[in-house]
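Here the complex is missing a single protein chain, while all its other protein chains stay put.
By letter and in written order, the chains are A and B; residue numbering begins at 1 in each of them.
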Amino acid sequence: MTLPMEPAVRDIDVERERENLKRAWSSPGGIWGWLSVTTHHAIGMRYIVTAFIFLLAGGVEAFLMRLQLSRPDNTFLSPDKYNQLFTMHGTTMMFLFAVPVMEGMGVYLVPLMLGTRNVAFPRLNAFGYYMYLAGGIFLYWGLFSNSGPDAGWFAYTPLSGPMYSAGKRVDVWAQMITFTEISAMCVAAELIATILKMRAPGMSLNRIPLFCWSMLVQSWMVLFAMPAVMIASTVFLLNDRTIGTHFVNPAEGGDPLLYQHVFWFFGHPEVYIIFIPALGMISSIVDTDTRRAIFGYPAMVLSVVATAFIGFGLWVHHMFATGLPQIGEAYFTAASMMIGITSGVQIFCWIVTIWTGRVRWSAAMHFVLGFFFIFVAGGLTGIILAAIPLDLQVHDTFFVVAHFHYVLIGGALFPLFGGFHHWFPKFTGRMIDERIGKVTFWLLFVGFNLTFFPMHLLGLYGMTRRIYTYGSEMGWDHGNALATAGASIIAVGGILFIINVFVSRKSGALAGANPLDSGTLEWATTSPPEPFNFVLLPVATSRYPLWTLPKERLAVTGVRSDRREVLVTTVMDAEPRHRYPLPHSSIWPFISALLIAIALTGSVFAFGWYYIGFIVAAIGLIGWFWPWRRREARS
Amino acid sequence: MIRRAALIPAIAALALLSGCGAKVQSAMDPAGPEAGRIAGLMWFFIILVSVIFVVVMACVLYALFRGPRGIEQEPLERTHAPSTATEEKLTRNVTAATVATVVILFGLLVASVVTGRAISSLGTAKNGITVEVTGNQWWWYVRYPNDIAQWTVVTANEIHIPVGRPVQIRGTSNDVIHSFWVPNLNGKIDLIPSRVTERWIQADRPGRFRGQCAEFCGLQHAHMALWVIADPPDKFQAWMNAQLQAPQPPGDPELQRGQQVFLNHACVYCHTIGGTSAMASVGPDLTHFGSRSTIAAGTLPNTKGNLGGWITDPQNVKPGNHMAVVDIKADELQPLIDYLESLK
Partner (left out) sequence: MRRIAGLACCILALTSCQREKRDVRPAPVRTVTFGSAAREDTIEPGGKLPQYQAVNPYDRSAWAISEGQRLFDWYNCSGCHSHGGGGIGPPLIKTTWIYGGEPDNLFDTIVKGRPNGMPTWGGRIPEYQIWQLVAFIRSMNKEEPQSATPARTDEIQISPTLKQKVNGVTK
């Protein structure tokens, strides 16, 4: 069987290349092998599966909250438990699900789409995953030992300060952020390097798939935004709580609003960090399932870049009620509305793409439709919230809860599920059951709207956020009951999706390399991809290489196949520059992550662990960078 | 099928809007000029964004479900991109839509800024009064400042305002960030420790308007409500005069016993009752407690039964709040309740 991109090259023994590559890219077995793997598919899939488990955890937390709020004056949950649950729900979804799952999809798909063999820094990739896993375990250990944070997912001071949040709960939250932010920055750094320097020859900047543009832009945003949350959570909050600083202590000249500014300087770009990869996924699904190239590639790229830039200038719209000067706040109204233009351009481009394409009405396209419906609705309520007089009424009410669930679930979760259905053949080698996929979509769509649409009205009728109960005289009963009913439907949809994944993995129809007749390079190799991705590295001749195969197909030769090597190309035009040896499997990322995790965990309880942390981090990094002699590395 | 599914939220919306009667704390039920301007702008935005939504969704659905194409159906299998002419037409359409978006958003920006300024100009010191509100976990300290010290009114959890006059709420907090919000009257304002923030409210009709803390402030954030009661000017003045009078020592022996119970227990460590030796200020002022309509920041109606339950076991009603569980004997409770309710 000849793969689409495999040329009939006369003087290269393809089978021998394949054997060499298999040997060079194989991972040792056993637990040790599992912990030392550095191929991007394995790490990417681990990110996705772990994030999905956290999605389920966050969903359970949400469901418990909805049970508590389903009736007035309900006593299912105590206020303490409810506060922990809503904090955990927000924290889990934002830090442990949404960003890591997008990172995971990027880590898995970007090297395939670019036509290379791995990400630029494979051991950093593994290290980032183990840090993320450690952070998630740390946070949930906190929850199960009554130390779950209870001050909200953004933990405003002084409520989250040492005087009003006793114990280690908020410390656990603040330190968990350190874990996840290190993980996100690792992935961001390696994706930027990969996308800019490791593309297939001929894949100039204007031929990069839109999903890779999204991941590139998102990675830059991560690099600028994550340090801000580190400052807010670790430098300000954690230090105030553990070593007696006064950064945000109003009694000693600190300022609670400083915390808010620095947090939201991260917090607003954070939602775009979650949303922008989803835009890339929509592009990938739409071009495949309408059988045409996405309209307006330059406009699409420029709007993603513009969204990223403008996204850093919106943060004060989370603080309109704090009494800041009116003219300053009005500037942020303008910026918050302006970002509607960049999102609008993308929506219009997709609409005309669909308009002039030939639609294949797959399960993934259903999720694209769901994205349009829900995200556009959410974006429009965002325009309402951008207007200061209106925000002053609905801020911190269920109207805002409805808005951000519409934009996050519509703008990120639905595209993500579309992406799962779209790339399932590539991930697993089998076709996903389309019928069940469509039923899943309808359950999620109907359930979501039933849950969150009434919340707009509840907010307008005065129901504030983060309340564990309400009186029956408030008139909020019906809306809450509807919302809880909708949550049950969402739960059924989620369970059905899990069933679909397991059933299809076992007994779905075998998928070939490119069952959907897509145009981008990830479909140019086997499903699932072999650890080395391509036997012969491809050459890209257009934006959709598989749709524009030249008669004489080109491939890259000269890169060694008996050890792990990739081709480094120039930034602008992807001309080949040199070969770059990648590290083989290594246990040191895991060991480093474990040691650093122990030190970070301990430092929440006793300051001495910081000193231990320096020592153990040194041990881990020395082992990592030590020039071990490997059998395969010898020329 | 898709269109039918899209009806579900519409049905839900209708169900909520139509069948539920008067809303207690609704931003869409304005009682004053500020809230009225906001509600008007809200309706404008809601209608406009609904129209935009319908138009965009119509385009999406049409694009997805239109039948066999005419001349624009080009052999995509070969090129995967339509002809240059088609792409140029599409470019014009997308540009037009983008320009329309820019224009609409700019219009909305102008509407928002204009409304914001109009609302600010409604707040004026001319014939306005000032009320200082300090947020605490989980109650509201209310003070009507006056240059003459004896004419300062201090109360808690309930604000009376005269109809038709602007009222400046000047707020701060004693502990964490709270948010003062009475939807019928105006938007919210955060109460931030070490800062003073302000919001003007005004009621143009008499009535009782419920407000609630709108910034998560701890365990009992859900039970931190307040009532703003707008009275005609003469009734308001009568209320102010009543508040300014310190209560006389009770004549009735039962009420005297109740006062003794109050003074002999831990109550005095947190509460003030004017005219007695109880002058602590960490808890709500109880000088005119009997005239208030609710207990515990809007949590319970102020009746004798509720008061008894509250004093005996405040942690049952509002678990985690800062009122101590004081051991009051059975024969002391009733006189205490009677005494407190007599403080009009």
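As a convention for this text, a contact is a pair of C-beta atoms (placed from the backbone, for glycine too) under 8 Å apart; a residue touches a chain by one contact, two chains touch by 3 or more.
Predicted model only: the values in this text are computed from it and were never measured.
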>> One chain is left out of this view; which of A:60, A:302, A:334 or A:594 touches it in the full complex?
In response: A:594
>> So one chain is hidden, and I want to know which residue out of A:169, A:292 or A:563 touches that hidden chain in the complete assembly.
In response: A:169
>> With the missing chain put back, one of A:361, A:605 or A:625 would touch it. Which one?
In response: A:605
>> Across the whole complex, list the residues on chain A that are touched by the chain not included here.
In response: 80, 141, 144-147, 158, 161-164, 166-169, 240-244, 246, 249-252, 594, 598, 605-606
> What residue numbers in chain B mark contact with the hidden partner chain?
Replying inline: 175, 193, 219, 265-266, 269-270, 282, 313, 315-316, 319-320, 322, 324-327
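Simple rule for what comes next: only the chains that are shown with their structure count from here on.
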> What is the distance in Å between the mean C-alpha positions of chain A and chain B?
Replying inline: 36
>> Using the touch definition from the top, list the residues of chain A that touch chain B in their complex.
In response: 78-80, 83, 151-152, 156, 158-159, 163-164, 250-251, 255-257, 291-293, 295-296, 299, 321-323, 326, 330, 333-334, 337-338, 340-341, 344-345, 347-349, 351-352, 354-359, 361, 365, 369, 372-373, 376-377, 380-381, 383-384, 386-397, 442, 445-446, 449-450, 453-454, 457, 460-470, 473-475, 478-479, 482, 519, 544, 547-548
> For the complex, which residues does chain B have touching chain A?
Replying inline: 2, 5-6, 8-9, 12-13, 15-17, 19-28, 35, 37-38, 41-42, 45-46, 49, 52-53, 56-57, 59-60, 62-64, 66, 69, 72-73, 76-77, 80-82, 86-87, 90-91, 93-94, 97-98, 101-102, 105, 108-109, 111-113, 115-117, 119-120, 137, 175-177, 179, 181, 183, 186-190, 192-195, 197-198, 210, 212-222, 319-320
